[in-house]
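Just one protein chain is left out here, and the rest sit where they should.
For reference, chains read A and B in written order, and residue numbers begin at 1 within each chain.
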Amino acid sequence: MRLKDLSDKALRKQLRGEGLGFSSGPFSIRVRSDVDSVAEGLKQLYGNFELNKTDFNDFNVGLFRPYGIRHWVAPQVDFYIDGYRPFRPLPLDQAYPMLEWGLNWCISNFANHLFIIHAAVVEKNGFAAILPAPPGSGKSTLCAGLVLSGWRLLSDELTLIDPKTGLICPLSRPVSLKNQSIPLIREFSSEAFINRVSHDTAKGTVAHLRPPQDSVLRQQELARPGWVIFPKWQKDAEAKLIPRSQAQTFIYLAQNAFNYSQLGERAFAAGTELIRQCDCYDFTYHALSDAIRMFDTLAEGKKGIT
Amino acid sequence: MAKLPSSANQRFLIQVFNDEALLFDRYSGDTHFLNAIAYARLKSLPDIEIKQEHAAEMDDVEWSRLLESVDKQLRDWGLIG
Partner (left out) sequence: MKLPLTSEVLSNPALVSDLNLADWDVLVRQARRAGLLARLAETLKGSEWEASVPRQVRWHLEADHVLAERQKIAVRWEVSQIREALAELDAPVILLKGAAYVMAGLPAARGRLFSDVDILVPFEKINQAEAALMLAGWHAQAEDAYDERYYRQWMHEIPPMQHIRRGSVVDMHHAILPRTARYHPDPLKLRAAAVPVEGTPGLFVLQPVDMVLHAACHLFHDGELPHGLRDLSDMDLLLRHFGRDENFWVALPRRAAELELTRPLFYALRYTRHFFGTPVPKTVDDALQKAAPPLLMLMDKLFYRALGPEHDSYRDSFSRLARFTAYIRAHWLRMPPLMLVRHLLHKALISRKEAPT
């Protein structure tokens, strides 16, 4: 049964009760919440996710409105994991994004059996393109554009590498978009469904893009690494790929990994193995469609390689 | 100063990519990147060769200063004696 098969009423009932369970790649997640926008967000963005009712969940999360004055005055919402609150509360308006951020935090914090890099990752023709980038580089916009153009979404934030196999694990969760990306992606594709905007005073406005059905259905399919590409949006720039050194790329990845230090030797082995299989580039671009064409060309280049 | 006993094979893991190298120090957990010059130096290639290959245009004074700083770095990290 998929989430979209649940009636609105049933969905809300489950959220307020035993919780709503679904899988995201290797993880089973159980969400509980008394917040309307969370129910709405899940309904709109997780429709294709398979529901599960397992007694053991990897992450038991909750989004609840606090008791007391903050229930009514400048209302807030708290994020719970395993029964405790690791963060300060946020304005109620940001409850849905808080779920996404909170889940990302849980994964990057606890899943130390995987080597986790802060990067978007998408796949085509059997190879994954890893896109590390500091915020503001347009990584999420590019990621959104690619997955709306036939690339499979693995994740927009967390690249999960299994040290045992060297393969990348998908999460297939909604892609986070900010500010101008939101109208840009809406315009880019009529297939794009973006949920209601949350007004985030620090970063601007935030919304999430529904993951393509194909990506969700294939969320258990691991991917082989193919490229590490550092995107940088630059006004009026021509789409250009500039090769970079694998060893230097490794250093960047390690510095932008969540658990490089914690995994030590294991991460060194997994990371060097990964980079050995990847073509590494710096990539500048302006028009999203040009960027996608460039990526497609790369994918063509690896087509048929087994 | 007493250092941890180290036999280079036991202590360091090395991965080479073209003419650059990455080393992992299993004692401290530190990771080192060596560019072509530093890696060539680690391999004890003759410095004239290294200069020719990677820094042909550099003047000799600058070159010897560069070598010194590279050597110092390699020593600090326990990669050379």
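The rule we apply is simple: contacts are C-beta pairs under 8 Å (C-beta built on N, C-alpha and C of every residue); 3 or more make two chains touch, one makes a residue touch a chain.
Small disclaimer: the values here were computed from a predicted structure and weren't measured.
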item	value
Residue touching the undisplayed chain, where the options are A:Leu3, A:Ile29, A:Leu45 or A:Ala111	A:Ala111
Absent chain, residues of chain A that touch it	26, 28, 54-58, 60, 79, 82-88, 90, 94, 97-98, 101-102, 104-105, 108-113, 118, 134-135, 157, 200, 202-203, 248, 251, 254-256, 258-264, 266
Residues of chain B (touch criterion as defined above) contacting the omitted chain	1-4, 25-35, 37-38, 66, 69-70, 73, 77
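The rule we apply is simple: only the chains that are shown with their structure count from here on.
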item	value
Distance between the centres, which are taken as Cα means, of chain B and chain A, whole angstrom	39
Parts of chain B lying in touch with chain A, wherever the complex brings them together	13, 15, 17-18, 20-22, 24, 26, 29, 31, 33
Contact footprint of chain B on chain A as seen in their complex	245-248, 250-251, 254, 260-261, 264-265, 268-269, 272, 275-276
